[in-house]
Every structure is written in C-alpha cells, then in structure tokens.
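Here the structure is laid out as structure tokens; the discussion comes afterwards.
A selection of the complex's chains, in situ.
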Amino acid sequence: MERIIGLINAPFTPFYENGEVNYEPIEAYARLLVKNGLKGVFINGSSGEGYMLTDEERMKLAERWMEVAPDGFKVIVHVGSCCVKSSRKLAEHAQKIGAWGIGAMAPPFPKIGRIEELVKYCEEIAAGAPKLPFYYYHIPAFNGAFLSMLAFLKAVENRIPNFAGIKYTFESLYEYNQCRLYKDGKFDMLHGQDETILPCLAMGGAQGGIGGTTNYNGINLVGIIDAWKAGELEKARELQNFSQEVINVICHFRGNIVGGKRIMKLIGLDLGGNRTPFQNMTDDEEKQMKAELEEIRFFERCNKF
Amino acid sequence: MERIIGLINAPFTPFYENGEVNYEPIEAYARLLVKNGLKGVFINGSSGEGYMLTDEERMKLAERWMEVAPDGFKVIVHVGSCCVKSSRKLAEHAQKIGAWGIGAMAPPFPKIGRIEELVKYCEEIAAGAPKLPFYYYHIPAFNGAFLSMLAFLKAVENRIPNFAGIKYTFESLYEYNQCRLYKDGKFDMLHGQDETILPCLAMGGAQGGIGGTTNYNGINLVGIIDAWKAGELEKARELQNFSQEVINVICHFRGNIVGGKRIMKLIGLDLGGNRTPFQNMTDDEEKQMKAELEEIRFFERCNKF
C-alpha cells in the first residue's frame, strides 16, 4: 500500500452567512495548499465540521474537492458518523468519485468502550470502499475512545483488508512509536499534532502527517520536516517553536475549529463562521487575535497565495 | 403549557435482520404500551438508537408512530443530532405531522462545555417547531454535557418561548428538586431514571417521567406511582425494588439498548438487533438473560399483550 509522505491538510468547511455550505472558495483553497507544500486534504473531519454537516453536504464537498484537486494531490474523505449506515454510504461515494482514501474516527455516541466495537464499526465502513486505503482517526479527546491503539492494530489487521493505518491525534509519542514499530512498520502512522512534529521525527516517525494548523501555517510545518531531513536541527527547532506560538494564539480563541478558521479570513480566504453549537468569534475577538498574531510576526511567515 | 402526567415510554427501533428499519411491529408496539398504562412515546432517543438512524428513517418512524398512536397518546420526537441543521429539519417535520412535542439531548460532538453553547443549540432547534413544547434531554453520561441544569433553566427561560422542561436522566435528585422548585415549578421536570421513581415521588417530583425499561416493565413502574398516590407505601417499595431487580439483569447484558431490546422478543415482540457499534446479544446470552429473568419471576409480572 502506498504510504503518505509529507503533510496532508484538514481543511475547514466554508459557510455563507446564512449558514449554508459555500463551495465557491474551495478552488482557491486547494491552490493555496498546493503552493505551500501540502500533499493533500483530509476533508469533513473535525476541522471541517464533518459531524455538523448533512450527508448531502459531505458528498458535495467531496465532489468539489475532487474537481479542484490537481494530479497527485490526495483527497482523503472522513466518513465517520454516529450512523454507520451513513458512513457506509459516504465511503461508497468516496470510492465512486475517485477519492484517494477514506478515514473515520470512533463515534462519540455511543461512546466506544471495547476494541471489538471499534473493529466492527471500522469493518462495516471500510467494506464500503474496498479499493481505498482506510485510516482510523484516533482523537480520543473528542470522542472519548481512549483505547490502546496497539491492541486495536492487532485486532484489526486480519479483519479489514484495506486498513492502512492511523491518524494519531493524541499526546502519547510512546504509544505512537510502539504502533509505528509494530511488525516492522506494517501500518502507516500519520502524525496528527502539529505541535510535536520535530520530536516525532527524532523517534523516526512523522514521515506522514495530517495537520489542522497547516491551513495557514503549513509552510512552516512542512519546513520542520525539510530542515530535519537536511540536518538543520536549529532551523527545525525554530520552526517548531514558532508553530507552537501560533497554536498558543488559537488556544485563546476556542481552538482551531473556531479561531483557526478565522485566521483564514485574516490571510485572505474568508470561510465564514461555524455551525452551532460552536460559538463564532466576535469582531472584538478577531481584532485581538490579529494583534496577537502580529506580535509573533505571523503574517510575515504564514501561508501565502 | 400542558404538563406530562404519568409515564412516557422511550421505544426501541425495530430492525430487520439485514439492518434496515422494520416499521411493521410499531402498531402492535403502541397497543402494548397503551394497555400497560403508558401515556405516550419519546421516539428516536437513546433507547431508539436515534443517533444511529438516518434523517429519513427518523422521519418515517415519526410518521408511523403518529399513524398508530391512539387519541391522547403523546408522540414526542427526539430530534437531537450532531448536525443542528438536521435537528432543525426533524423539528419542522415533527410539527408538520402533528407530534405532541419534541426533545433534544446535547450533541456528543462537539462536547458541550458552556451553557451558552447549549442554549443556542436548543434555540435553533426549538424554533423549528414553535407550536410544540421543547424538552431538553439531560443525559450527561452519554454525551459529556455535565452542566448545571439550574443554570441552564435560568439561561434558557427568556430565550426559547416553547421551552417546556427537562427530561432529567441523571442521579442527582438534589439538582432535580432544585430545578423542580425553580419559580414555583415553572418548568416540567420529567423524571428519567426508572430505578428511582419512588424516592423522587417522595420529594414531590416524578409527576411525569420518561422510561426506558417501561417497554417491558411499564406496568410495574406505573404501579409505583399509583401505589404512592393511594398511600400504599409498602406496595410502592415492593414494585420499585422489583423494578431495580429487572434493571440489575439488563446491566449484565450491556444495558437497556442491547439487553432491554432483547427482552421485547422474550415477551413476544421481536424487534431485531442493534446497529453497529452496539454488539448484539448472542443466543447464549439470550438464554442466560432469560434464566435470570425467570429467577425473579419477571415473566409473570411484566407488560402483557
């Protein structure tokens, strides 16, 4: 199975002021990502408010991303849902439109408490797109599925033929590394926390990753990997430290889904607000965030069109 | 606003073996509930695997329940969803088909951490069915929304004109009582844990309630209220103790959604299995459960056709 090398971006979903999905900015969005070194997109995930979208919106977004994605730019469709029947349908659709791959996080309801539940859930979905690699998206802080990923790999490996690996969005680099080493690297372990790319590289990981702050800071996050590979440790550290400072700022504004999305407007691509229950940033908050970003000279270094 | 008096049942959703919704048993189901003293149904909630259904399935189920519900039998439609746009649509549909009321739990994703998020979420949904009473369904063990319900009542009361009250499925009878007493009982506090109807009655609560084990044990749960009102404390205690024993059994079989649903088959109304990621009971487990129920002489006392 092909491995993902480099960074994939988890895009935000653009909305009109009336709350409907706005498919218009996606073409420019894709160009921006390509220009700044991203290798693909992981759409309709947490950054993309996938769980807040209808199945129809999710499919239309997938179609639109497929239309605008240049050759070799991977479109991976997150199809996770509380309703496995919907997930299955979204998986079938992703394969039909020629997406590169699919992924799904554990459902937040019912909260998954046993490995077997998770394996069965992934099995039913992955079978809907048998020709595409399936990635499990591990983000327990969002869905409460605090399960051992090593145990999951062992349980899943003979059950799901197109199982490719894990998007690992959790703090334990120890567990990440154990999964990475399992059967000499049988599975593709995508790093999923932009704040720790450099330490993960040092362990031998983070050959591929999926980022959320890559939307606006991808150029520097890609730079960490390039600097590391070039043996420029100090440069890699500076880029990682800078990227953490960017994350510090969004943490003051309800995180990436709310604050990060608004940064897109500040760098020139207005994607609108968020769906309820997310609380949109006020104009005052936007001003304050802009000031904080200026203080770290973000706009001189961020993704550029 | 009309108060709910007596017990409403949260029905299971029947499935065919192939996993599709089976609308056929609903007519008999409604008759069973009426016969055993239930005053209505709260459909598509947690017992009904509402989150595991597509919007279309949820609407068809609502329509079917409306068709079979006799006069005065309340059909309340749970419309909660991670996608507030879907919830809004389901609310509009519920009003259109003449449902008695609607309800919604907090979305499990994103996890609600602030009262304001919850108020806004409920506001957008309730506005879709302005002529129907809206009940917030408080079940934090399922969605992580551990918020103060008294603070929520204060925040919501001038924001949502058709806000009726709370289906309170949590252990704190202290908080329940404080909500019940708020502004001399301004809001309808529906008791939501079948294991504690009697203690709640003693405090002055549980005038209305929504049960999950009422599906098969409603006659005894209704009996608790009748006995209490008749001053027959010892009888009420015996019925409450028995009802706890029934709950003890389902706790051995993954709870009401899995184990409780299978009891329906044992009393004569086969509703099929559960959707993934729920793990269906095996035949061995069914046998074992049946034996445990016989041991407490459940089948002599349960809901009867």
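Note that the chains take the letters A and B in the order they are written out, and that residue 1 is the start of every chain.
Assume a contact is a pair of C-beta atoms (placed from the backbone, for glycine too) under 8 Å apart; a residue touches a chain by one contact, two chains touch by 3 or more.
These numbers come from a predicted model, not from an experiment.
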{"item": "Homomeric assembly size (copies in this file), of which only 2 appear in place", "value": "4"}
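Heads up, the rule we're going with is that only the chains that are shown with their structure count from here on.
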{"item": "Whole-Å gap between the CA centroids of subunit A and subunit B", "value": "36"}
{"item": "Interfacial residue positions of subunit B with respect to subunit A in the complex", "value": "19, 51-55, 82-86, 107-112, 114, 116-118, 120-121, 124, 142-144, 257, 275-279"}
